[in-house]
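Omission of a single protein chain aside, the complex is shown with its protein chains in their original locations.
The letters A and B name the chains in turn, as written, and every chain counts its residues from 1.
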Amino acid sequence: MFKQASISRTSDDRVFDAIVYAVAAVIIVVVLYPLIFVVSASFSDPAKVLNGEVWLLPKNVSLDAYANILHNGKIWTGYGNTIIYTVVGTVVNMILTILAAYPLSRPDLPGRKVLMVIITLTMFFGGGLIPTYLLVKNLGMLNTMWSLIVPGAISTYNLIVMRTYFQSSIPWELQEAAHIDGCSNWRLLLNIILPLSKPILAVMVLFYAVGHWNSFFNALIYIRDEGKYPLQLVLREILMISQTDAVDGNVGLENKVLLAESIKYAVIIISSLPILIMYPFVQRHFVKGVMIGSIKG
Amino acid sequence: MKSALIQAAPSPKSHLGRGGRLWRQMAKRYDLYLMLLVPIVWYLIFHYGPLYGLQIAFKNFNPAKGIVGSSWVGFDHFERFFDSYYFGRLLWNTLSINLFSLLIAFPIPIILSLISNEIGSKKFSKSLQNITFIPHFISVVVIVGILNVFLSPTTGPINTLIEAFGGTPIRFLEEAGWFKTIFIGSNIWQNMGWQSIIYIAALSGINPQLYEAAKMDGASRLRRIWHISVPGIVPVIVIMLILDIGHFMDIGFEKILLMQNNLNLESSDVISTFVYTTGILKGEYSYTAAIGLFNSVINLILLLLVNRFARKTSETSLW
């Protein structure tokens, strides 16, 4: 960060500082307020929320909403599915991305440029939904977790960031020396490169995991059984879908609606929690990971 | 300073010879190719394989005959799109949402990074960064859910506030006039912290002695920002700009889809959502493939133009 010198500050500086701090404070408030509102609403008596009485702190603190979620089978099934998809998906992502990024980071690899062009071009063109769907179908992945994992196994953007990191933060001399010691490329990757690249690996895990956790569109297309729906699709139903099917008979819906209204906020919290918990553990790697990965000074 | 998001760093100098030597080079590194095997095969199958499907844009897709077996119709679907009542509106909305995003949402992370850089207290600066990162990790479904409750005309805090000051509640999500503001505003809210990381990183790479020297010369804080900080991150800005424009035509499809309704369609109907509703929901695959292709082509043209412009003016480019 900017180093503050010991020279005494001028009054100009102080005014400037005041402005900077004020703007920063406003930004923090603007970012935090909606989050705090949702948290407070989730802990409040639903009636108070519906009357618009909650605006900052919880009113008539109540854990009913969370208790209700405990009894909602759909949410938990979705939760379980999403955890599985996220874990398996992220593992696949990491393995494939590393396998692609490392060789491509090697300046001594013939044909590297051609391969990079082939890969980069895919960021801008696609065959469209139907051919992709046909492919997934013909590979027998429809309605399985693989349809959510394999078609997105590598994010080209992440691949490029990781490759740049390998290339710029691990001295080439070190790799050459290892080679002279008779170290194979596989061992070089496993024993030297990866241990030296923890920051970027951590960041990539976060990127991919967040992606899996938050995605819903592929599941909408590829997954048929409601029992295999990920959390985000369950959420979509609770938070915003308007069912317009002609209902011939239904009983007790009124209660269900009020229930749904009251659990909205708690559902938002519960569904975002794991990612937010994961974040601080990875956060300290950001500077090293993203920064060196993206830019080389 | 040379940015290398895509352009590789050390050049492979004289590692390669000609003919036989190249083969030897390659054979010696067979294990590297082995590593690449699965990813490259994956790219070919999942990215290049489906490209054959683009032909349905020029065909009348008949599911029973398959993509290859359907009959050719030439540019019929394109003509239908250009003649469509919605063509102008779709193009305008797609372009304007992205243009406004670029004008408003693009500079904000840069400003945020400069502010963060100017804050003396390390702790406060870190908190600012960490707090502004948080929304990035929330899913679009949840973001739109929050927008719904937050802007609700009856129970949302914004309208409660408006009413408290004697105004009439605004149905934010159901007014075409508000759509773009809300869409872009919430994008800024969600992503400004995240996007500022890269600039903060670049700023931290600037040699502190430059600031010291400028201070000695009596340059004010603003001048130091303008003459040292900003030039220091210009290459990164250019690269980010090019990348953004590379995705100019396809931002935020899922979010727009979730926010759309008949009352805001006037300004929320964009090419990608139109492709989805007409293609998948109404089964007009060929027509929407043509629209999708049109979209990609415009995108590529924009990308090439900007890249070229950037290379000429700032000597930074994607390749």
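One rule holds for everything that comes next: a residue touches a chain if its C-beta (ideal position, glycine included) is under 8 Å from a C-beta of that chain, and two chains touch if they have at least 3 such contacts.
In this text, contacts and distances are computed from a predicted model.
Name of the non-displayed chain as stated in its UniProt record, restricted to "Nitrogenase iron-molybdenum cofactor biosynthesis protein NifE", "Sigma-70 family RNA polymerase sigma factor", "Polynucleotide kinase-phosphatase" or "Extracellular solute-binding protein": "Extracellular solute-binding protein".
Within the set A:Leu142, A:Ile170 or A:Met278, the residue that contacts the chain not displayed is A:Leu142.
When you scan B:Leu22, B:Ile111 or B:Ala176 for touch with the missing chain, the hit is B:Ala176. Within the full complex, the residue among B:Val68, B:Leu103, B:Met216 or B:Val297 touching the omitted chain is B:Val68. Residues of chain A that touch the chain left out of the display are 130, 133-135, 137-139, 142, 186, 220-221, 224-226, 229, 233, 236-237, 241-254, 256-258, 260.
For chain B, the list of residues touching the undisplayed chain reads 34, 37-38, 41-42, 44-45, 49, 52, 61-69, 80, 84-86, 153, 171, 173-176, 261-263, 265-266, 278, 280-285.
Just so we're on the same page, only the chains that are shown with their structure count from here on.
If you check the complex, the residues on chain A that touch chain B are 1-5, 7, 12-13, 16-17, 20-21, 23-24, 27-28, 30-32, 34-35, 37-38, 41, 49-52, 54-55, 96-97, 99-100, 102-104, 106-113, 115-120, 122-132, 134-135, 150-151, 153-154, 160-161, 163-164, 167-168, 172, 184-186, 189, 210, 213-217, 221, 232, 235-236, 239-240, 264-265, 268, 271-272, 275-276, 279, 283, 286-287, 290-292, 294-297. The part of chain B that touches chain A in the complex is made up of residues 1-6, 8-13, 15-16, 22, 25-26, 29, 31-33, 35-36, 38-40, 42-43, 45-54, 56, 61, 67, 112, 115-120, 122, 124-125, 127-128, 130-135, 137-142, 144-146, 148-150, 154-157, 159-161, 189, 193, 197-198, 200-205, 208, 211-212, 215, 220-222, 236, 246, 254, 258, 279-280, 285, 289, 292, 296, 299-300, 303, 319.
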